[in-house]
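Right, I'll just put the structure down here and ask away after.
Every protein chain except one is present and positioned as in the full complex.
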Amino acid sequence: MTERLTDIGPPHYEKFLPPVVKENYGKWKYHEILKPGVMVHVSESGAKLFTVRMASPRLLATDTIRWIADLAEKYCGGYLRWTSRNNVEFLLTDESNIDPLIGEIKKNGFIIGGMGNSISNIVHTQGWVHCHSSATDASGIVKAVMDDLSQHFENMDLPGKLRIALACCLNMCGAVHCSDIAILGTHQRPPRIEHDTLDKFCEIPNVVSACPTAAIRPATVDGKPSVEVLEENCMYCGNCYTVCPSMPLNNAETDGISIWVGGKVSDARSIPKFSKLAIPFIPNNPPRWPEVVEAVHNIVDVWAKNAKKYERMGDWIERIGWPEFFRLTGIEFTKYHIDDFKHAGLSFKRTAQMRHLPEE
Amino acid sequence: MTERLTDIGPPHYEKFLPPVVKENYGKWKYHEILKPGVMVHVSESGAKLFTVRMASPRLLATDTIRWIADLAEKYCGGYLRWTSRNNVEFLLTDESNIDPLIGEIKKNGFIIGGMGNSISNIVHTQGWVHCHSSATDASGIVKAVMDDLSQHFENMDLPGKLRIALACCLNMCGAVHCSDIAILGTHQRPPRIEHDTLDKFCEIPNVVSACPTAAIRPATVDGKPSVEVLEENCMYCGNCYTVCPSMPLNNAETDGISIWVGGKVSDARSIPKFSKLAIPFIPNNPPRWPEVVEAVHNIVDVWAKNAKKYERMGDWIERIGWPEFFRLTGIEFTKYHIDDFKHAGLSFKRTAQMRHLPEE
Amino acid sequence: MAASIEDVANAMFEIVKDGAGSKKYKPSDLTKMMVEKLETDKKTCKAAIKELVNSGRLVYTYFGGSFLEIPHKEGAAPD
Amino acid sequence: MADEKATPLLDELEKGPYPSFVREIKLAAKNNKMAAGVLHQLEKSYRDKIGYWKHGGIVGVMGYGGGVIGRYSALPDDFPEVAHFHTLRVNQPAGWFYTADVLRKICDMWDKHGSGLTNMHGSTGDMVLLGTRTEELESVFGELTKMGFDLGGSGSDVRTPSCCVGPARCEWACFDTLKTCYEITQHYQDELHRPAFPYKYKFKFAGCANDCVAAIARSDMSFIGTWKDDIQQDDEEIKNYAKAGLDIQSDVVENCPGKCMTWDPDNMKLTIDNSYCLKCMHCINVLPKALRPGKQRGVTILLGAKAPIVEGALLSSVLIPFYDIDNEGLDDLFELVEDGIWDVWTENGKNRERVGEFIQRVGMGNFLESIGLEPDPHMISHPRDNPYIFFDQEDEEEEA
Partner (left out) sequence: MADEKATPLLDELEKGPYPSFVREIKLAAKNNKMAAGVLHQLEKSYRDKIGYWKHGGIVGVMGYGGGVIGRYSALPDDFPEVAHFHTLRVNQPAGWFYTADVLRKICDMWDKHGSGLTNMHGSTGDMVLLGTRTEELESVFGELTKMGFDLGGSGSDVRTPSCCVGPARCEWACFDTLKTCYEITQHYQDELHRPAFPYKYKFKFAGCANDCVAAIARSDMSFIGTWKDDIQQDDEEIKNYAKAGLDIQSDVVENCPGKCMTWDPDNMKLTIDNSYCLKCMHCINVLPKALRPGKQRGVTILLGAKAPIVEGALLSSVLIPFYDIDNEGLDDLFELVEDGIWDVWTENGKNRERVGEFIQRVGMGNFLESIGLEPDPHMISHPRDNPYIFFDQEDEEEEA
């Protein structure tokens, strides 16, 4: 047996760079999007690198990865990459390979796009496929929503980029908190406390201090050390469950989804922003979550129709004002929309600047 | 003896309105500033009301009020008012009375102005003249600062309005927290606890809960119920003293002044804003507080030189950025400028949008 | 004389063993305790922890934060 | 100690172009011992860099819980004239209008019973009579009421309301600030004089978004005039301004926060997309002859402003986006204030918790529910960005 290697770290990236990249590393001059999903980068040296971007469900079988590898071999000298939103990028130097490559991709049921002012892949998480913490599934909703929006993946027909993300619980793995549209798995009930096992599995002081709203306090139940939850102080964040398996929150009847809008990450034009609550709750409705699909579709449509060029969701809403956002989308404004966590007061409107519609 | 009247409220304002106001109440059409300190309001009816605005130290002797009354009688049919910034406004209908009135005012050592894009009176408070709570005097600093800035009261030579306010302690009587420049009496040491009297004068639970930073806890001292202050948690706000006379903070050695900038109240152009810390501390230096006078003068000058027309202090700073404000004014940026109270994190720069000067 | 890696590791192990079932320790907890109790530094503590884990005497566990524990039967929850 | 009568430090403050408060104190001190006392104690403060007043003092006029601030010298032996030095807060007439006559009467009274010193006015808006002795309080009060004046607030009560000059002299007043201020003051005489709240409650009334009385920053309940329809526009006057050299593009259009104006310099035509106008007043301020607020006028009512102590300063936030106060009157408002806001706040507020702090503590959503107002997106600058939503647990179909 050979020596057990540890701490070698990832392989050096240079091993995987195509020759055209190695030669022009740091020397790219400009790029152009040639058509949806296809762009070219031109180097100071004149060299060109063509990129074809393919949608991916992220959850990939080895056979599909092999198929991707085969395509890369056939058209790209074996070179490819994934993007930060989990799309596949084929890296070509021979322009004439672009269309045949695309042909093969489409034949196998995959699509091309996600560049420029389009909707790219939905950044998402594990859901019922792998995580214990989820209030909803991830991949299923993503599939249903993207089926509905795929024309915006395959075309660049939007005012600006639109980034959607999904997280299956409030832990928010992914940049859900800063997305143009965020789909978030949401519990609606306090944890169930399994008093029998709690003391065995969990450190009570840790559990108590895990709660953002101080809803948990130590208690003795049937003679055993445990905790109790002040239900009116609980907002179902699930942090207690993260540190203590004996406090599960998931609930087939009451789990579901909330929708958030107007976040962004880039510093282009406006500074990064958090997503804000649009729809407090939509019940889980597998396999295709039609209410979620429709809600997202509606928001995308209203934005696409009304925003100016380059105007991201959040910038558009700031320009027209939140009252107008609710009016145009027909989404109901409720007390849930009004913040009541720590910095709540800072989201109250502390100005008399306001748009009033003239009396009807 | 006549019946003791109570709850009659203030006299009806109509009693004091000049006839031209009664006749044109709610019918004013437009106004014009004719020269510094003099404006005319023109009614739909064509009627004109001239206003002459005179600076006041706010603290007035009855003899001076009598002199003012005499002037009003002589030139204004006996009508006059005070403004929300404590200036006196003479209300004239006869334009030819303006200059003689101004002549008499000036002869008696008072000045005219405070209108339009100028510095008006400094809203201020009691200080050593009347309040137990003060960390500095009020009227003295106001006098010294306004002596220095009186040309900006008497002329309209500024980019926009500049509102200065002073409060002699953190209670901030006045709109100090929303002023272009705020001068604030500031303690630097925790309260002295007079254990002998504390239990007699103060309710200990009230005292404990008065502290914004939870620095106070009950304690028994020399057998008597009292409190102790965790000095490292105290930021000298004086709220404990407000509820408990046995915890004075004032200190001849360490009391002084902090300077704040960029607040505003009006909703014109930008929404109201709080003033932000410019200079954490300047020691008290009566009778003329030259360091304070100079600091304010400098800030006014830099703003006046650099702001665009109509640009209030805060809007100007937001346009150029705080680093540039500190650079232009030469004020040192310290750790004290970085917020560490409840919403501190919201004032951190959470963007990569930034101005860098090219390397020297 | 400064404590050896070995000494520190043994002392750490004892603490974790005594706490098993009631108190869990993070590497930083153990390091702080050692620096306080023994004549040692953070570097030695780090080496001691590596030693303990590589030898299998302690394992890293994760339940709302990473801890060092005596190896126990695997499963969804510690038992 | 040096010459008891000399005031070398304060004398420095008689110099300079701005009117001097020292001159005022000296003026009063000529005939008034109290004024002389405060002059000399103040000189000592200037020497020692510290104030010499004792904390508080429980004095007042009979039956009232507010309107007088008790004050005692910390050095009564050195300055016996100001051993007592209480102030009275006299409720000013709305808009601070006076006649020469009434001023003289007040002066005469104050020379007789007090220090001869005043603040015209205090920061809340009262006429402040600065310094008298306990035994004079009832006489002052008696003479004031005879003249038709009454005391203002202090302590945990309604504080003296104040308002901008409004329709009395300003072309931009979108509601009658003086009338509203007066009527509310009268309606709440009891609450003004008999403290029954967790803490103070201030009203201020500004006729438009210029907010000349700093209502949004200084009053628990802030009324700010606004309008709903289009800005009234006189195209000829706009041309006149442009011809006179005003740069409409840079001075007006580019400063519009609603970004809803366009200027056609060739035709000297200003176009306002009024549906995006934020009623900020800027364009009207710059072009007073050409632009005026619309005709459907009313107020925005905001709640909660206060100074920093304890939880940090607050500006008021929108409670009622639009209310046609001049036409609909005050009755509904009185109901909302008394049976809604004050009831809930007095019931649940902590000692010294201003209403703005209270709302932040209990949550705006809960507060609205408890006072029976519907949530409205105009109340917020943006919806929540944290996912910590307390869902109602109405249908509790789960295990108990």
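Note that the chains are named A, B, C and D in the order they appear, and that numbering of residues resets to 1 at the start of each chain.
To be clear about the criterion, contacts are C-beta pairs under 8 Å (C-beta built on N, C-alpha and C of every residue); 3 or more make two chains touch, one makes a residue touch a chain.
Quantities reported herein were computed from a predicted structural model and do not represent experimental measurements.
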Handout entry: Partner chains on view for the chain not depicted
Key = A, B, C, D
Handout entry: Contact with the hidden chain (one of A:Asn206, A:Asn233 or A:Thr334)
Key = A:Asn206
Fill in the blank from the handout: Filtering A:Ser118, A:Thr186 or A:Asn250 for touch with the omitted chain leaves A:Asn250
Exercise for the section: For chain D, enumerate the residues touching the unshown chain of the complex. Expected result: 308, 312-313, 385-388
Exercise for the section: Mind listing the chain C residues that contact the chain we can't see here? Expected result: 26-28, 31-32, 46, 49-50, 53-54, 56, 59-66, 69, 72, 74-78
Fill in the blank from the handout: Against the hidden chain, chain A presents residues 2, 4-13, 15-17, 21, 25-26, 28-32, 41, 49, 51, 55-66, 68-70, 72-73, 78-84, 86, 88, 91, 109-111, 123-125, 127-134, 137, 139-140, 142-144, 146-147, 150, 153, 170-178, 206, 209-210, 212, 237, 239, 241-243, 245, 248, 250-253, 255, 265-272, 274, 284, 286-288, 309-310, 341-343
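Going forward, only the chains that are shown with their structure count from here on.
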Practice task
Indicate the whole-number Å distance between the mean C-alpha point of chain B and the mean C-alpha point of chain D.
Solution key: 13
Completion exercise
Taking each chain's mean CA coordinate, chain C and chain D are separated, in whole Å, by 63
Completion exercise
Here the gap between chain A and chain D, centre to centre from mean Cα coordinates and rounded to Å, is 48
Handout entry: For chain A, residues contacting two or more additional chains
Key = 350-353
Problem - Where chain C touches two or more other chains at once, by residue number - result: none
